[in-house]
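Every protein chain but one is kept in place in this view of the complex.
Chain IDs A and B follow the sequence of writing; residue 1 opens each chain.
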Amino acid sequence: MTLDWMDIGGATLRLGGPLCLAAMAGLISERSGVINIGLEGKMLAAAAGTSFVSAMTGNPLLGIAVGIASAVLFALLHAISVIVFRIDHVVSGMAINAVSFGITGYLAKLLTARGADQDFDSIPQPVFILFAIAAPLLIAWALRSTNWGLRLTAVGHSGAKSREAGVDPVKVRWNAQLWVGVLAGISGAMLVSQPEQFGVGMTAGRGFIALAALIFGGWRPIPTALAAFSFGFFDALQLRLQGEKVAGVEWPSQMWAALPYLLTLIALAGFLMKSRQPAALGKE
Amino acid sequence: MIRVTLAIAAALGVLAALLALAGVPLRDVAVSFVEGTTGWIPDRGEFVGWQPVSEVLRRATPLLLTGLAVQIALQAGSFNIGAEGQLRVGGLVAAWACLSLGLTGPLGIVVATILGAAAGLLWAAPAAWIRAFRGGHEVISTIMLNYVAVFATEFVVSGPMQERPGGEPTTAVIPEAASLSAITFGGGFVLYPALLVGIGLAILARLWLNRTPPGFEHRLVGANPSAAAYAGVKTKWVSLRALLLSGAVAGVAGALHLLGQERRYSIGFSPGYGFDSLGVALLAGGHPLGVLPAALLFAAIEQGAVRAQVAIGLPKEISFVIQGLLLLLVAYVRWRRRSTL
Partner (left out) sequence: MDATNPAPAVKMLGISKRFGRVRANDSIDFTVSRGTLHAIIGENGSGKSTLMRILYGSLRPDRGRIEIDGQRVSFHSPKDAIGLGVGMASQQPSIIPELSCIENLLLGAGGPFLLQRDAAIAKASADAKRLGFEFEWTRSAGESGPAGMQKLEILRQLWRGARLLILDEPTVLLSPLDTEALFRNLKSYVEEGNTVILVTHRLRDVVDFCTHATVLRGGKKVSDLIVSETSLDQMSSLIVGETAAPASATVGSPGDALLSLKDFHALQEDGRIAATVEQLTVRSGEIVGIAGVDGNGQRPFLESLLGVRRHKGSLVLAGTDIGRWSVRERIAGGVTLIPEVVQTEGLVLDWPLLDNALIGNQWRKEFRRSGLIDRRSKIGYAGRMAARMRAKVRSVEEPAQNLSGGNQQRFAVGRALEMKPRVCLGLQPTRGLDVSGAATFYEEVASLCGEGACAILVSNELDELLERCHRVLVMFAGRLLEVPESKSKDRHAIGRMMVGLDP
């Protein structure tokens, strides 16, 4: 069996990029103590916004802007739900996924029904890839070296104690959700930049894989990014290994697809590393 | 009760506002929802038959059982987002029991259901163990297990248990004698026996939770784990048991869905019952019997949306929007954290 490793490398970056960006969104949210099950919904909203507006106006940059704005909108909905109304974080995230799936699906079907042209010309992929590589490096630096990062981490461990120390945890969490929206938005825009057309439910669980990468990476940016890209690599490999034999056996493609989830389960069981889960995650 | 009703009304109100903004004729939407779920045509004042009601009951059946499963875990303080995966393996194992073991008749149905329950229980076991003894959050692990279940069952029905090699990824249809057929009454009213099983299980769950010592311990762990520990409850074992029980009930849901409705396991076995079940469980609140009206409401929304798509071309995806809004608003009235901030 021969594999074109250059080709797989490229595919890894293309498939891992959205995962990495979404995982970074999840990281900022969870480091501030807010569980984020709703990454999937935010990515989907951004992909739809990017695709529809790009196709309508012929301007991919405007499309991306609208896509990011849609993700930010859902991120702010999450912030209102969990910070202002104190709804359970998990429930709010699931609700956001449902609403986003519904609205984007609704709009896509309406556009199809009206015969609108939904293809568009995206900005080049490498721009997104560069962004996906730069984001974890920047975030790692910001968490270690800036006041913003310190406040985020502190609030994630204990909002109540941070308040006593003179930090407003509510403000920090709102700010974090804003960044969650932006990063998940870019992730969604990147996802739709390859097929250059939106498909109903096209995230297909990538928001959850991103969450898996986050846990696998122990809530730290660089390991999380590496996990996201390795999951991208499995995905790339899986597409190219269909029907091929590895070590004399033809492995089912589903096994490769399930691998990230299985690995994350093992990580969750604590066999891989010490968990650095933020202490106040989902509790305040 | 009043607050939940208000939340439901508010969710519908928000949706109506959104639809009105999008220029959709609200009256037509309302009419097709009423037609599609009750069989009564408001414009003509005419009743077209029991078929729509039966259809709502059919859709409600797996929702009732998975909703009950999620609620059992919730009562002990765990989120079982994994009902989808547990339902799928429960269904597949029931199919295997009928096809490979040749089970038929009432006894066969019972055995297949028990095997389905065992499969659901086993599928929940890693999450239960991680939650109880390794400190990993059950939400994440159950989501992961859902995906593993989707891929694993897909593998089985496109390989080892595939009906025809090279054909569709599905098992063969189970024999008539092995299935739990629906009962048709006069006027086209169809009753799914699985629905009765679901109601029976809900009553049992209520009795167990409220009137027996282990059930009391189950609720106590959900309400206050420290108080439970001081009261002599083995809290880790109780949360382990809670997720296992929840998985078993979701497995029953899968087995009965297979035996009573699908009769074969294919990739499209579940259109996301396991995900809807969280909404059903939350809407039901603390009462196991509350899952019945909650499941009926969710089923009616889906059924109404399908009808509206056919009748006036409204994409049926709006049912997800309603369910999402419902989840948020119901969570607001009854599922909030007592925050320290």
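Assume a residue touches a chain if its C-beta (ideal position, glycine included) is under 8 Å from a C-beta of that chain, and two chains touch if they have at least 3 such contacts.
Everything numeric here is computed off the predicted structure, so don't read it as measured data.
**Student:** Could you tell which one of A:S29, A:S51, A:S158 or A:S230 touches the chain left off the display?
**Tutor:** A:S158
**Student:** Could you tell me which of B:E217, B:D276 or B:E317 touches the chain that is not displayed?
**Tutor:** Residue touching the chain left out of view: B:E217.
**Student:** Among B:A20, B:V48, B:L207 or B:I312, which residue is in touch with the absent chain?
**Tutor:** Selected residue, touching the omitted chain: B:L207.
**Student:** Need a quick check: the contact residues on chain B for the chain that isn't drawn.
**Tutor:** So the residues of chain B touching the unseen chain are 207, 210-213, 216-217, 220, 223-224, 226-234.
**Student:** Hey, which chain A residues sit against the chain that's not shown?
**Tutor:** Missing-chain contacts on chain A: residues 145-148, 150-151, 153-154, 157-158, 160-168, 279.
Just so it is clear, only the chains that are shown with their structure count from here on.
**Student:** Please name which positions on chain B make contact with chain A in the complex.
**Tutor:** 79, 81, 126, 129-130, 134-137, 139-141, 143-145, 147-148, 151-152, 154-155, 158-159, 275, 278-279, 282, 313, 315, 317-325, 327-328, 331-332, 335-337, 339-341
**Student:** Taking the complex as given, what residues does chain A use to touch chain B?
**Tutor:** Within the complex, chain A contacts chain B at residues 35, 37, 81, 85-88, 90-92, 94-106, 109-110, 113, 159-160, 163, 169-170, 200, 205, 208, 211-212, 215, 252, 254-255, 257-258, 261-262, 264-265, 268-270, 275, 277, 281, 283-284.
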